[in-house]
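The chains shown are only part of the set, and none of them has been moved.
Chain lettering (A and B) follows the sequence in which the chains are written, and residue indices restart at 1 in each chain.
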Amino acid sequence: MTTITIPEGMPQYGDVPRFDVEKVRADFPILGREVNGHPMVYLDSGNTSQKPRQVIDAMREHFEHHNANVARSVHQVGTEATEAYEGARAKVARFVNAASPEEIVFVKNATEAINLVAYAISNSPAASRLALGPGDEIVISEMEHHSNIVPWQLLCERTGATLRWFKVTDAGRLDLEDLDELVNERTKLVSYALVSNVLGTVNPTSAITARAHEVGALVLLDASQGVPHIPVDVADLGADFLAFTGHKMCGPTGIGVLWGRYELLEQMPPVLGGGSMIETVTMERSTFAAPPARFEAGTPPIAEAVGLGAAVDYLTGIGMEAIRWHEKELAAYALDALGTVPGLRIFGPTTPVGRGGTISFGLDGVHPHDVGQILDSVGVEVRVGHHCARPLCVRYGVPAMTRASFYLYTTTDEVDALVRGLEQVRKVFG
Amino acid sequence: MEFEQLYQEIILDHYKHPHGRGLREPVTGSSVGEAHHVNPTCGDEVTIRVAADGDVLADVSYDGMGCSISQASASVLHELLRGQHAGQAFKIMDGFVELMGGRGQVTPDEELLGDGIAFAGVARYPARVKCALLPWMAFKDAAVRAGVAGSSPSAAASEVQGS
């Protein structure tokens, strides 16, 4: 009998997480459906993820047994709803390793989370450390989702500050060459994607946060494509704010999350005014509750928080390390497989290093709309267009791209179906 | 196969071998109007140039880039409208717009729409209807700019944004 010894430094067997994709798929009712007479191959998880039975059931259970408004009732059902809602906050806090549940603000989506910070800044009095004015700068990047571009453009319009941005290299990485010039004494905030929704790139954080903090700027990470796919630990990341969204991480629509360091949240003035965010109200003036309540005006997404809590439990049960590993395997497989398709060009990193399971590409001479349509006709669901990242398309000189994005329930068979579908596309448009 | 409903031979043919593509200089004396339309969600672009000789559309030339549906639609538009009287051209346009808005429930009039009937299948794909309509909406604007009357109000007119 021979024993194979794996050299040190190579991944050991023990490093490969247990992951049974078929078992995972059985949790997602929609994966059994057909599209145009073919089994659905859902490769659009970057757009929104599918929901496991556990999440759907948690929401139904809530509506059927514990539905009431929160934080306002002394009655039993209201207490149950409040505990469910606050329990979800605690789960989300643990999931990203926040210092306390009070650092988690529930909003409607990642877009609102980012806008919340932008409006808190423009609502800040001039004396505040958050205040912004002419001469001040905000830095974003060329690979941002519109939701991390437009709020800052509007903020600059409101305050007279200047918007600047990191460029993107041909290989699909943030160009950090000018870091020290771009992030300088005038910079008040740096906001960029932890993971690109188009290129799949996982962006570096320590060099940028270090430079930002050196010059006294705050850092917001748009982790909409990060938290669902890789382990995220806010204590490790060293950022000041993190935005993400429920529907991309097996949770329902209608809920997003802003995490912020508590001492910053405390300094932020309210943005939306209304019920539940107040301390006391007179007709003349009001005082406001401490965070997170200060930023949760009106009835919050209660059932959605319950759903998101269930999603977090589900992802934790499977293990974020295992999910990352599974998607890395898929990305490697897909990059290889797509490499065999003639005339296919990948935008972004072409090796499975520093990237997640989202791959955008072009097919010579065929418009992405046509690619998407033919793929749909054989049941393969991909996204086509500018992916809410038009400046990035402009950067690569194309009006649109085709994107396949994977998640924990994606299989190599589905990647094969994509490749077969692309053959079909080439036949029709050849 | 499903996609054959959408990608009729006729459409692919017009896409791969567009008829009369390219913006042409109008003969002197004719009244000219041009419009450039963009579909902001996918970046498809079409420019339509109408050269009118009194009531007759002496030339309808075009250029553009984008998906097969929008580009084939421009080619078909050129075929159908060039040389028509304005009244008939707008009748054809209305017929095409109606077909596109019909969600696959409208039976196309082959007499009126010629190769345009190949787009009947597109009407079943709401996301693609805008592609098919793009050149027609540009034509409408171009015709107005060329001073051609007879444009009837059309429900879909505001669907696609000009630029």
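Observations, loosely collected:
Going forward, contacts are C-beta pairs under 8 Å (C-beta built on N, C-alpha and C of every residue); 3 or more make two chains touch, one makes a residue touch a chain.
Computed from a prediction, not measured in an experiment: that's the story for all the values here.
Written as a formula over the displayed labels, the complete complex corresponds to A x2, B x2.
As a convention for this text, only the chains that are shown with their structure count from here on.
Centre-to-centre separation between chain A and chain B, using Cα means, comes to 40 Å.
Interface residues of chain A, counted against chain B in their complex, comprise 36-37, 367-370, 373-374, 376-378, 384-386, 393, 399-400, 428-429. Residues of chain B touching chain A in their complex: 1-3, 6-7, 12, 16, 41-44, 65-69, 125, 128, 131.
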